Structures are given as C-alpha cells and as structure tokens.
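As you look at this complex, bear in mind that one protein chain is not there, while each of the others sits in place.
Moving on to chain A:
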C-alpha cells in the first residue's frame, strides 16, 4: 500500500470516530502539556538563578588560595595557557585614616600592581590608573563616606532612626559626603594597625587619580583605597617603627594577605585553568564551580519533574490503549476482509500504529503550543500576582523567569509522549494482526 493511501486510510477511520479520537487527543495533550510545563519550571528557575550569578560577578575570574606559609608562584600562573592576567591584590592588616579638607574617612588598605590592572583592563568610573606610588585610586563610595563632623552626627542619628523603625532599606534622605570629584585632589593618610585603637602619627599624602567602577551589586559598598603594591615595604616599616614592644611586632607575611585573582581568557577556558591550578595544589574559587553545583542539583530536580510529568503521560496512554483496542474490536470484520483480500499482517499493524502515532503526534503538537502559552502567561502574570499578594514590586523588578521551555525539553517531551502513544498502540495493533479471517468473516454486519 502506498504511504499516501495509508495516510488516507488512517484519516478516514479517525474521522469516523471523531468524538472518541478528540477526547483521546485531549487526554494526550493534557498529559504532555503537564509534562512540559512542569519541567519548564525547573529550566526557568535554573536560568533565573544562573543569570543572577553571572550578572553579579565576573565569570572568568578565579580566586586562588594557597598555603599561607608558602608564596604562590604568580609568574608561573601568569605563563599558563588561557590566562589573560593575574591580579595580585594585597589586603593589609591596616586601615587608612583619611583627612581631606575638614572631612574624615577610615578605610581598609588594599594594594595592587597597577601595571597589571592596566593589562586586564580594569575599568574606572572616573580618572585613570596611578602611574607611581604617590597616586591612588579610591573606591566608588569613598567620597560619600568622606564626612564632616556635622555629617557624622547626622549619619549617627539616621542609623538610630532606622534601627527604631526597623526599616533596613531606608535610604539616606540626603546624600552626605563630598560631592565634587576627588580626582586630582590630594588627601592625607594616617595608617592604623587593626589591633591598635590609635592611628600611627606619621602623615602621608597621596594624589587621587581615579575612582573605581560602580560595583555590580547595588548593596556592595566600595569604600576603599587602592595603593600601589610598591608601598608594602614602606607601610611595614612605618608600622614596625610605631610598635614599642618588639615582641609584639607582626611578621610581614602576617601583615599582608595576598588575594590572587586569575583571569581566564574566556568562559570556556575557565574549567581548564581551574584544573591546572588545582594540579599545582592550590585552592580555587570560581563562580563557574558554583554553577556546576547548581546545575547538578537542577538536573536532579528537572529529571524528577519530567518523571512526574511522564506519569501524567502514562495515564493519558491508557486512553490511547482503550481507544485503539475499541477501534480494533469494532473493525474486526473489516480487518478480516482486508486480510482475506490479501493485506499482509504487517500492513494491518502499521495502519493501527499510524493511528495511535497520529493521536500522539497531534496531542503533543497541541500540547507544545499550549505549554508555550502557559509558560508565557505564567512568566507575565505570576510576578504580578505574587507582588499583589505581598504588596510589593520585588518580583516584577527582579526579572525572574518561572518557566522556560528550551528546545531540548520539547524534544524529550515529544519523544516521551509519542513513544508512549506508540507503545500503548502496540498491543491493539498486534491484536489486529492476530485476527482470524474465518472468525472475522462470520461476524454479522
């Protein structure tokens, strides 16, 4: 039988039992749509979470920790393949007490190799990177924390009020701090040992040449100063000279903690670089590792959802099984005639399998369309509904995707539901091939 005639044959039979076929397709559609929508929640939430992580932090950045007693061979790391740059920042156990005009600010001392910063293309919101050790870069929030005496009092009052009102998100009613650009200004700095409550009396002066970039996360306050790492020795000497009891002097390696960040050339290279760093016996932290963990958890979650959804498809398959069994029973005589005339059992089986496949395919196709509709609606309406219930605007602003349907999910769901349709049509189709011609022809019209 030509394929076109087979299709015609199947279509004719489906038309004859329109209502029965329709309800069976409906059940298949519901099962399959349930499967897709359920699993799409897994994909949607995973995507939202991934995006949250990736936009907050630099993806190609790998933090490296070594044995504190040994110096990490930064040059060796720098020479590794796929490493764009290595930034070695130093956090000193010192704070810098800043004085500028009548304003003061106290910030941790961070040091870095500015040549390297240049190389990795560190961005500033204003100014340029320092070219010698007299020049510094201040954090994005440095200026607004540079307060006069009156402002300090006002800030204290504000804190108290916000503590009473218990509203943590209360913003400063009036922007405090220095409002003009600090670039080109000279500030004076007194160092202070963390363990000491008094600043060291030696006053240093630095020229502000740049202001760092605005941090990615809104809540991150960057109230810092970046000094050149060439000042390490000088700062240590100032500290050493200020300590009276020589027994209490901290060793230099206890005073400065290295913070090494390796920048891989691109996201794909991160994995390889991490592996090589681990081979060197270093501990690493990278967002991508966090992503890997999340991906494993979400994989399990998605498999679970697909499993639950498949149960719905299986329930729908009972409908297909019943419909096809009835179709075979009803058509026993006709199948007998077909076989008598010379239709091979294989052809009979194929015709019935095509019928259940058609139910599966149509049900799945409709389910895909409906699922996209539900997915779209839920992404649009759910945030609005949740925000209405909680009386806020958080969800609408957060750009959270609840449901996402990637093509892989469509593929898996289609395979499952069409596969299940074929499986449930299999036995009725077999039954059709087993029909005895003599018995079938004896049936009354």
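We take it that a contact is a pair of C-beta atoms (placed from the backbone, for glycine too) under 8 Å apart; a residue touches a chain by one contact, two chains touch by 3 or more; residues count from 1.
To be clear about the criterion, contacts and distances are computed from a predicted model.
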Next item on the list: If you had to name the missing chain as UniProt does, which of "Choice-of-anchor M domain-containing protein", "NADH dehydrogenase", "MoxR-like ATPase" or "ABC transporter ATP-binding protein" would it be?
Entry: "ABC transporter ATP-binding protein"
Item checked: Given A:184, A:281 or A:342, the one touching the chain that is not displayed -> A:342
Checklist line | Missing-chain contacts mapped onto chain A | finding: 1-2, 5, 9, 12-13, 16, 333-334, 337-347, 436-438, 441, 445
